[in-house]
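Note that one protein chain is taken out, while the other chains of the complex remain in position.
Right, chain A next:
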Amino acid sequence: MNNEFNKGRRKFIKSAFTVASALAIAKVAPTWATPQGRKFKDQVLTKDEIDLTIAKSPLLVGNKVGTPITINGQMPGPLIRLKEGQRAKLNVTNRLSEDTSIHWHGIILPENMDGVPGVSFEGIKPGRTYKYRYDVEQNGTYWYHSHSGLQEQLGHLGPLIIDPKDGDIGADREHTIILSDWTFEDPNDVFRNLKVAEGYYNYQKRTIFETFEDVRQHGLEKTWKQREMWGQMRMSPRDIADVTGSTYTYLMNGRDSAMNWSALFKPGEKVRLRIINGSAMSYFDVRIPGLEMTVVAADGQPVKPVSIDEFRIGVAETYDVIVQPKHNKAYTIFAESFDRSGYVRGTLTPEIGLEAEVPELRAVPERGMAAMGMGAMAMSGNKEEKGMMNMSGTDGHMNHEMMHKKELPVENIKIEHSEGGHGAAAAMIAMNPTSRLHEPGIGLDNVDHRVLVYSDLIGAQEWPDKREPERQIELHLTGNMERYMWSFDGKKYTEVDGPVQFRHGERLRLVMVNDTMMDHPIHLHGMWMELENGQYPRPRKHTISLKPSEKVSLLISADAPGSWAFHCHLLYHMKAGMFRVVNVA
């Protein structure tokens, strides 16, 4: 077996040289993402003490040279492989001309090791080394990234895999796939463009000719009704991603679609794919046409196996899936940006050089559009409309009774909006927020295969804290697209007086309501969030994505004393102020 893969590797190197892209291949990081996957260990950092050097260096991104922030010369950075039970010793040296940091995303660790400048430590000054030391008490698929400014957009990120104590990965082979979005623009310019020119990156707006077509197909009255709510709200149903494929090159392990990152398998092998969404702003819909995927972990934590054909991965989430390709042929790993403005593909193949058909990008989805269709999905669209249209009523109730049987705690929680509806910082409030955990999300309503939904996730084991929550904290996700203002409860980080206070040792229920029309991946540092999705054991998450007008509830054991960041993981939303500090004391 080893021989065969060595042969594959030789062949790969040979072909790489012959296509005159030797330089390109050599300069394209990361080197850990070799086709052999786990079995090729040279570039995987597994030493007792790991040194990471942060620098800016020119690197080929797609077909152009960019200047990403590299870690040990690679972008994304090296795959760090730790073992449950060990003490992590990570020395991070800053060779940039500005401060930097590394946050170990999803890792339970002491406050001063969490890597958020201004919350957990001072940051790492240029020329200095910060020694991260913590005990690794968990296993699974995680990642790490800068928490300084907009550095994450420049590729300052990498995978962090923790092997379980017994070393069993539950498969014959594994590959790690980190998805990211790259722009050749300065991230500060991207942010300013979003701030001063609403819709700057959206080249999928509804045109007047589409309106004419809708009038022709559905009549004037129906079309007007559709347009009316959006017009009143001054929002666009095509406002799905703030930053799109118009500037982004989507990357899989640092390679674009043309470079076609490839991963080897032997027919019949069980292959574990550790998929990490390390994007700054992009949700992806991931599928491997022709292969069933069995989800075995979410956010690094094991879940009971769920077999699906496609899943949506929010920014900062991770999913582990097992695939078992039986045939001696190539399969496309297809990651499509959820606004359909672009994609990145890679190939799962028995032999280097093969590739499979690449699916077409699907049609641009529209928010609330499903209401014009038929069937169950029309209802979900309908609900979205209601949430936004301030039409509370009995229909919404009927919907979720029909669509999922279990009553979720959040459904009995009455949502109160603050007086004044969060002020000028919130362009809308969801008057009738609903639980949408059973919905696959915008653009996936009508696909003819199985799509993972949050309500499918069942924890593989019970979590130690079985207490009922003693207290409830409610936070609203708020935003104003016109000025690109993003906040919690209508207040940016710079406008709040103090942290969100958790009492040390308490069990609490966090209720979140999305009062915006965007999806937001909300990340809590330092503590797990158990998602109350009607399943038991509940799945544990470090990042939870909320759909527009959705309400969710999560259980948290406030067992980590100190200050922790809590924020939207869309990088520019965080920068705009959608950030809080949680203090556990």
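A few notes on this one:
Assume a residue touches a chain if its C-beta (ideal position, glycine included) is under 8 Å from a C-beta of that chain, and two chains touch if they have at least 3 such contacts; residues count from 1.
We adopt the following convention: contacts and distances are computed from a predicted model.
Missing chain, UniProt name from the options "Cobalt ECF transporter T component CbiQ", "Aldehyde dehydrogenase (Acceptor)", "Transport permease protein" or "Copper resistance protein": "Copper resistance protein". Considering the whole complex, the residue from A:Val65, A:Ala197 or A:Ala258 that touches the absent chain is A:Ala197.
In the complete complex, the hidden chain is touched by one of A:Glu49, A:Glu137 or A:Glu407, namely A:Glu137. For the chain missing from the display, the contacting residue among A:Gln74, A:Thr349 or A:Asn480 is A:Asn480, taking the whole complex into account.
Only one of A:Tyr142, A:Phe265, A:Tyr454 or A:Phe579 touches the absent chain when the whole complex is considered: A:Phe579.
One chain is missing from the display, and on chain A it is touched by residues 99, 108, 111, 116-119, 121-123, 137-138, 147, 191-193, 195-197, 200, 203-209, 231-234, 423-427, 463-465, 480, 482-483, 485, 492-494, 504-505, 557, 559-563, 565, 574-577, 579, 581, 583-585.
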